[in-house]
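A single protein chain has been omitted from the complex, and every remaining protein chain is retained in its original position.
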Amino acid sequence: MLFLELIAQGLVQGSIYALVALGLTLVYGLLRILHVAHAALFTLGGYLGVMVTNATGSLSLAFVIAMVAAGLTGVAMYRLCYEPMLKQPPFVALIASIGLYIAFEEIFRIVFGASGLSYMAPPLQQQVELFGGLQFKQAELMVMAGTAAIIAVLAYLQTRTRIGVACQATVSDPQMAQSFGIKLQQVRDINFFVGSALAGFAGVWVALLNNLVEPTMGSVPSYKGLAIIVLGGMGSVRGTLMAALVLGVVESFGTIYLGKLLDRNAIAFAFLIVVLMLRPQGLFARS
Amino acid sequence: MLELNNLSCGYGVFHAVGDLSLSLQPGTITGLLGANGAGKSSTLMCIAGHVTLQGGSIRFDGHDISTLPPHERVKRGIAISPEGRRLFKDLTVEDNLRVGGLIQPASHFAKDRDYVIGLFPRLGERLTSLAGNLSGGEQQMLAIGRALMTRPRLIMIDELSLGLMPKVIDLCYAALKQLQADGMTILLVEQNTERVLSVAQDVCVLESGRTVWQGKAADARNNHELTEAYLGLQ
Amino acid sequence: MNPLLKVDGVTVRFGGLTAIDNVSFEVHQGELLGLIGPNGAGKTTMLRSITGVVRVTEGKVELAGEDINALPTHKRIQKGLSLSQQLVRPFREISVLDNVALAAGAQYTRSPLKALMHVSQDKEETIGRELLQRVGIEAYADQKPGIQPLGILKRLEVARALALNPKLLLLDEPLAGLNSKEAHALASTIADINRQGVTIVLIEHNLGEVMRICQRLVVLDNGRKIASGDPRAVMNDPVVRSAYLGGDTLSAQHAEPTAAGGIHA
Amino acid sequence: DLKIGFNVPLTGFAAADGKSALEGAKLAVAQANAKGGVAGQKLELVIYDDQASPKEAVPVATKLVEKDKVVGAVSGSYSGSTRAAAGIFQQGKVPYVVAYAIHPEITLTGDYMFRTAAMGEVQGRAGSMLAHNLGKKRVAVITLKNDFGQALAAGFKEGAAKFGLQIVNEYEYGMQDRQFGALVSKVKSDNPDIIYASGYFFTAGPLVSQLRAAGVTAPIIGQEGYDSDKFIEIAGAAAEGTYLTTSLDRDSDSPATKSFMAEFRKATGVNADMVAAGTYTATSVLIEGLQKTGGKGGDALKNALAAGTFETPIGKLAFNDLHEVKKDVQVQIVKDKAFRRHSVISGPLLSPPSKAK
Partner (left out) sequence: MCISVLFALSLNLITGFCGQISLGHAAFLGIGAYLSALLCKAGIPFLATLPLAMLLAGCIGVVVGLASLRVRADFLAITTMGVGFLFVGIVRQQDWLGGEMGVSAIPDSGLSKMGFMLLTLALCIATALLCLYIRKSWMGRVFNGVAEDEDTMRVLGIDVPRYKLAAFAIGTALAGLAGGLYAQHLKFIGPDSFGFVESITVLSMVVVGGIGSVTGVAIGAAVLSALPAWFQFIGDYKLLVYGGLLFLMMRFSPGGMAALVTRMIGAAKGGRA
C-alpha cells in the first residue's frame, strides 16, 4: 500500500519533471545548449496560471494563456539570446542562460513580490479514490494523464514522421538541412514554442498542486531538468519521459528511506552519477 | 539554365572567388577545375546559398536567385553533394535519404530510394546504419544519393571520386551520363581531371579565385599548357 | 626475424555487422605495403584496430613480436606506430606548424610531469617546418588549419604522423583530394620516406600510385582478405578485378537505370 | 546623525522575510525620530542587502563597521548570514542585536552580541510541551533541513524525552521542496497523534495543505517560521487548526503589542508578522540602549543593553549573561483564516543557555 503510494507520488513528481525536462530536451537536441532559463518559463506559467484564474475564474483560460505566453517568451529567448550565440562554444550560451534566469527570477520578485502568489480558490483539489484505496488529488491524476498524452504525441512526431526527421537533420548539420528544403528558423521556432509552452503548462500544474508560485520556484527544475535530459540520453523524447518518471520514483523512495543519509538533491544526483558510471551515454540512449 | 554573372563570393572580408562568369546549358556536364584552394567548393556553396555572395548575380531558369535562402534554391531544383559529404551523422542511411526527399511528396520516397539503391547497392545493405559509421566511400555514395532524392534539375557534386574505389568511380560516371541523358544538368568539381575531361562538355578552370580558362572540354584536353600548369596532368 | 607487424586472425564486429572477418597478414621491416579493397571493405577499420581505436573482437595484433592487443591507443603510438587519418582532424585553434610541432614533442608529452617541466618548442618547430616542406605545404605553416582546403589538410595529417618519428607509419588515403600531379609528388615522398627506413602501410584508391610505389598488396573485400602478394599478380587476379576494378562490362551493367526509371520527373 | 547598521535579505530566497524585517526596523527608527531622536540627533538606518548568504554578509558587516562607523547594528536576517556577520561586529566592538536568527553560536561569538528572540532549542522544547499539554503521545517529526529546522528538532526531542512523548518517525526535507507526496504518504501510514513540522511559510503552506489533502487529520504544530499571513493564504482551509509556537501574540493586551500592531498596519497597510515584530523589537531595544548612553556606542552601549529591561511588542525582555532573553513562548492557532491566541507556555523549560551552564 505504502509502496504503491510512494510509486504513485513519484510518478506525479516525475510527470512535472518530464514536462519541464522535455523543453530542455528539445532545445538541447536542437542546439546543444543547456537552457537553464527554461525554468523561468515554468515560473512564468505558474504566475500567469494563478493570476488569470484569480482574475477570470477560468482555469482553462489560464492554461491557454500560460502556455501561449510561455511559448512566445521561449521563442523570443531563442531569437534574442541563443540565435546569435550558436557559433560560440556551448558554455557561452550556458552562462548567458544563467544570467537570463537570474534576471527573470528577479523580475518576478520585483513585479509580483517576494512572497509569491496563491489561488484564491484553488481548483481541482477534490480527492479521488482509486482502486486499492489510493488517494489522489484530482490535479495529481490529471497531471499524470496529461503528461502521458502529450509525450506520446511528441515521441510519435519525433521518431515516426518527416517533421521529426527534419528536426533531427537540423541538429546534425543545420546548414545542410537548409539545403534540403528545411527552414531552420521555422524548425527552431516551433521547437522552442512547444518546449516552452510545455514548461508553462507544468508551471500551472505545480501552482495547482502547491497553491503557491514564487519567484524561485524554477530553481529546482532548472538543474533537475538537466540531470533528467542526461539520464534520458540527451535529445530523445521517450528517454526524457522515462528518465523523469524514474527519477521521480527514485526520489520518492529515496527521501523516505535514505533521507537520513542524503538530502533529496543528493539522492537524485547520486543516482545520476551511478547510472552514468555504468552507462556513460545515459539510461535510455540509443547505443 | 544556370548563369553566374561576375560572381564574387567569400568569407567576411576574404574573397575566395572573384568575377566568375559561367553559363550552364541544360542537360550538359560542366567541370569546374583547379588546384587546392582555387575556390571551387566556395563557388558551389555560394550557388547553394551558403557562402556570401559579394558581387554579381546568380540566375537560374532566367530568374535571379541571388537573394533566395538555401531552402528555396533546392526547391527550384538545385541540389548539392558538398565537400566533406556533410551527412546527417546521427541519422540512419535511410533517414538521410528521407531528408533528401523532404521537398518531394512522401509518396515518391520509396521509389526514389530504390532508385538510389539501384545506383549504389552498397547503400541498400546499410540502410539502418548510422551515416556517421559508414566507410569513407559509402558516405560519398550516400551524399550523392541524398542529393538525387530531391529530384534536382541541376546537381552539383563536389569531389565526386574522393575516396571512391575505381569500380564505384566508373559506376558514378556511368550514372552521370545516364542522368545527363535523362536531361539533368550537372556541375562537377573534381581533382581527377582526366575523368572530368572525358565526360564534360564544358570546362572552367579556376586559380586563386580567378577564372584562368573557360571553354569546351575537348579544347582543354588539347591545351597542353593548360593541363600542365593548372590541371596537374602529366 | 619477426615481422614488424603481425595481424593474426583479426575479426571486428560492430553490433551485428562483421567489418573484418578473420584477417591475417604480416608487415615486414622496411616494407611499403598497400592495403586496398572496395569501399566499406574494412580497411580503415583494420588500421583502427591496429592503433587500438577499435577493439578487436577476436584475434590479435603483434608489434615486433609483442602482443599489443591490450594496450590503449597512446601506448601503441608510443611504441612506434603512427596514423594519418582518412577524415582529417587538425587542431583548428593552433597553426599548421604548431599542429606538427605538437606531435614532434612526443618525448615531452609522454608524461604530464615532463610536459610541465619543458617550455621551449623551437626544436620541434624546426622539425615541423622540415616535415611541412617535405609534404609540400610549408607555405601554409603559419596559417590556421580551419579554413584550409582538404588537399592541404591531408598533407598536414601526413606530416603530423611523420612527426611522431614512427617505426611503422599507417596512412589512410593520403592522396585523396590531391590532383594527379600533387598525388604523384606526395606518393614519391612516401616512397622516399619508406626508403629511409620507415615501414609503411598505405590505404589508397589511387591505383596508379599504389602500383607505382607499393612493394606488396593485401586486398580486403567485405571484411575478408581475398588476395595478397606482388602488386601486378594481385591486380591480375580475377577475384580482385571483379570486386574492385570492375571492368567496363560490370559498371555499365550497374549503371543501367533501374526499372523504376529516372529519378527526375 | 547616529547611524544604525542593518543587514537584511532583500533579494534571494529570503527576500519575503527581508521585506517584513525592513518594515519593522524602519518603523522603529521612524518612531524614535518622531520623538526627537537620541540625544538630539536623528537616527539613520544604514541598510545593506546580505541575501541571507554568509558570503555577502561579511563584506556588508565590514562596511558597516569600517566605512559607515555605525554605533550599533541590527540583524534582520537569517542565521547563516547573521552568524558570519557576528564575528566582524564583535571584532569592531559594535553591539549587534539579532532579531530572529536562532542559531546558538551567534551569542557565543562574544559579548557584543544580543538576541531578542527565543533560540531554536527553546522553541523546540516549547513545542514538545505543547504536544504534551494537548495530551498527545505519538509524534511524527518533520524537519526542515537547515540550521533553523535542526535546532528546533533538537529542542523538541530534548523536551519529548522529558514528557515521555513517543517519536514514531522523523523526516527531513530541503528548503526548496514544495512537493511532499512521498513524505505525506509515509506520515499517513505512521498514523501519528500529532505532527511537529518545522518550516517557513513557503514550505509549511504546501506541506500542511498536502498533509490534509491526503487525509491526515492529526493536529500539526508549527513554529515562528509559519508566522505569516501568507501561510494561511497558501494552505487555505487546510491551515485551520494548525498550532504554532512563536514570539508574537497578536491578541495580547499589552499596550506595546497593541500599538505596534496598529502602527505597523498604518505604516505599511499589512498586518505585522513575527519577523516584522521581532525586527522592530530588536531595533527598538538598540535605540533604547542608545537613549541610555546618550548616543554613545561601543562598551557603554553594550553595558546599557546588558543591564536594561525592555518593554516590547513581543513581551518584556532582559538579557542573561549570554545575552539571550528569557521569555514566554506564545502558542497561536489558526482559526477562521487568522492567527489567534491559543495558550502561553512558560516555565523553567524555556530558560535559554547561559554562560554559567
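Just so it is clear, A, B, C and D label the chains in written order, and each chain counts residues from 1 on its own.
Simple rule for what comes next: a residue touches a chain if its C-beta (ideal position, glycine included) is under 8 Å from a C-beta of that chain, and two chains touch if they have at least 3 such contacts.
Computed from a predicted structure; not experimentally measured.
Although it is not drawn here, the omitted chain touches the following shown chains in the complete assembly: A, C, D. Residue in contact with the omitted chain (choice from A:G10, A:G181 or A:G282): A:G282. Checked against the full complex, the candidates D:D17, D:D49, D:E288 or D:E324 give a single residue touching the omitted chain, namely D:D49.
The set of chain C residues touching the chain not shown comprises 51, 53, 72-75, 77-78, 82-83, 85, 89, 91-94, 98, 102-103, 105-106, 108-112, 114-119, 121, 160, 164. One chain is missing from the display, and on chain A it is touched by residues 28, 32, 34, 80-81, 84-85, 88-96, 98-107, 110, 223, 226-227, 230, 234, 260-263, 265-270, 272-273, 276-277, 280-282. One chain of the complex is left out; on chain D, the residues touching it are 10-12, 47-49, 51, 53-56, 58-60, 63, 80, 83-84, 87, 103-105, 108-109, 145-147, 149-151.
To be clear about the criterion, only the chains that are shown with their structure count from here on.
Looking at the partners of chain A and chain D together, they share no chain. Taking the mean of each chain's C-alpha atoms, the chain closest to the overall C-alpha centroid is A. Mean C-alpha positions place chain C and chain D at a centre distance of 74 Å. Rounded to whole angstrom, the centroid-to-centroid distance between chain B and chain C, based on C-alpha atoms, equals 27 Å.
Chain A and chain C have CA centres that are 47 Å apart.
Taken chain by chain, the contacts run in an open path, each chain touching the next and the two ends left apart.
All chain pairs that touch, listed by label, are A-B, A-D, B-C.
By the touch criterion given at the top, residues 11, 13, 15-16, 18-19, 145, 170-174, 176-179, 181-186, 188-189, 201-202, 205-206, 209-210, 213-215, 228, 230, 233-236 of chain D touch chain A in their complex.
Chain B makes touch with chain C in their complex at residues 11, 35-37, 41, 83-84, 111-112, 114-116, 118-119, 121-122, 126, 129, 133-138, 140-141, 148-149, 151-153, 159, 162-168, 170-171, 174-175, 177-179, 182-184, 191-194, 231-234. The residues of chain A lying in touch with chain B in their complex are 162, 165-166, 168-169, 171-173, 175-184.
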